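Complex shown without one protein chain; remaining protein chains in place.
Coming up: subunit A.
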Amino acid sequence: MAENSGITAETLEQTIRSKLEATYVSVIDNSGGCGQIFEAVIVSPQFEGKTSLAKSRLVNTTLKEEIAQIHAWSNKTYTPAQWEKVKEKEAGEA
């Protein structure tokens, strides 16, 4: 498990952008370099009309091979409209 997975935040981000038509992607590597623990925020119009479960399923299916190789995968998924609200809220709190 501690071996290097060969997966990086950059490769994940590229895959997410191209396959999910994501308008915003943030992938954070929390593994300290071994490529095992990633946390992502994904905004895509493909999420429109989907439940949280359906959105995550779409991401998980798209990244099936990558996720199988890493230890921990966490993702937050938003439609562009939901993402605007999140940003507004954050701006309000800041």
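Going forward, a contact is a pair of C-beta atoms (placed from the backbone, for glycine too) under 8 Å apart; a residue touches a chain by one contact, two chains touch by 3 or more; residues count from 1.
Rule of thumb we're sticking to: contacts and distances are computed from a predicted model.
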Which of "Proteasome subunit beta", "Monothiol glutaredoxin-5, mitochondrial", "Ribosomal RNA-processing protein 43" or "Signal peptidase complex catalytic subunit SEC11" matches, in UniProt, the chain that is not displayed: "Monothiol glutaredoxin-5, mitochondrial"
Chain not shown, touching residues in subunit A: 52-53, 56-57, 60-61, 64, 67-68, 72-76
